[in-house]
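Here the complex is missing a single protein chain, while all its other protein chains stay put.
Let's turn to subunit A:
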Amino acid sequence: MPDWLLTGILILAKLGFVFFLLLTGAAYLVLLERKLLGRMQLRYGPNRVGPFGLLQPMADAVKLITKEDFIPSQADRVLFFIAPGIAAVTALLTFAVVPFGPPITLFGRQVPLVICDLNIGVLYFLGLSSLAVYGVTLGGWASNSKYALLGSIRALAQLISYELSMGLAIVPVVLMARSFSLTDIVNAQATVPFAVLNPVAFLIFLISILAESKRTPFDLPEAENEIVAGFHTEYSGMRFGLFFLGEYINVIILSSMMTVFFLGGWHGPLLPGIVWFFIKVMLVAFFFIWTRGTLPRFRYDQLMHFGWKVLVPAALANVMITGAILLLLE
């Protein structure tokens, strides 16, 4: 077998594996969320389709695909078409830089368990999460509905505000790891995860990814009891499904980022690395769901106040202090 063919096959296999895992993971995260929220409210959650409701994602997909695809008469059709795609694709693309396991040896060669080990992986992640705002904003704007527009304005303002503190919370991680590559960041946490070394950055990042994924207590862009469904009010069928999928893939991505930046990635005793990575991602995802079951929604001015007057100054101060300490330790 020629060398280039083997390389191609390995890349395709990795791509297929990640793609399959991400999509089924997002589908089952929906089920997990519905189940856990149900248990928190002393209900069972979905348990009719298949054993323990395990086929519920399939039923949901069939329902979404066979539903009427409705386009409002005054909508901007082109933007209305591409907005859900942007939301889903940007979420999917981000996973390309996530290292989900230690390098393994296959057919006598080292295969790193990451699709593309970019040396500027952190910037790639930040850039794509900024691009994801376009999906939400354009979708809300193109729907020609005041609720959708209000939702997208909120999403825009909120995501930009919280991206700032999220980016600033990663800066100490980059300082400590001395690299923008996610693989190097994970390797720098081989002994102690950064969540222990820099708990302030960890907390700021945790709060920021809750806002970044538009989930409670920061789910103002789609606040049901204020603006119907926010930016996806006018979407139905699989277009809504793409927004939904994008949101849950985003939860997985942000959980993986949390794992990579602060929880030590695949490092852990006894179990193989990929299992540790999976466990950590699931723990962070559980925290997302747990928060949704616990905290009520912020008011909009509280959200902005908290973001600009608390998180950003705290993150800035944290960058300065971390930098100073690192300089002293040299």
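The rule is simple: a contact is a pair of C-beta atoms (placed from the backbone, for glycine too) under 8 Å apart; a residue touches a chain by one contact, two chains touch by 3 or more; residues count from 1.
Quick note on the criterion: contacts and distances are computed from a predicted model.
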item	value
Listed names "Peptidase M75 superfamily protein", "CoA-transferase", "NADH-quinone oxidoreductase subunit I" or "Carbohydrate ABC transporter substrate-binding protein (CUT1 family)", with the criterion being the UniProt name of the chain not displayed	"NADH-quinone oxidoreductase subunit I"
Option from A:23, A:36, A:82 or A:228 whose C-beta touches the chain left out	A:36
Contacting the left-out chain in the complete assembly, out of A:20, A:70 or A:290	A:290
Where the missing chain touches subunit A, by residue	36, 38-44, 47, 290-291, 293-295
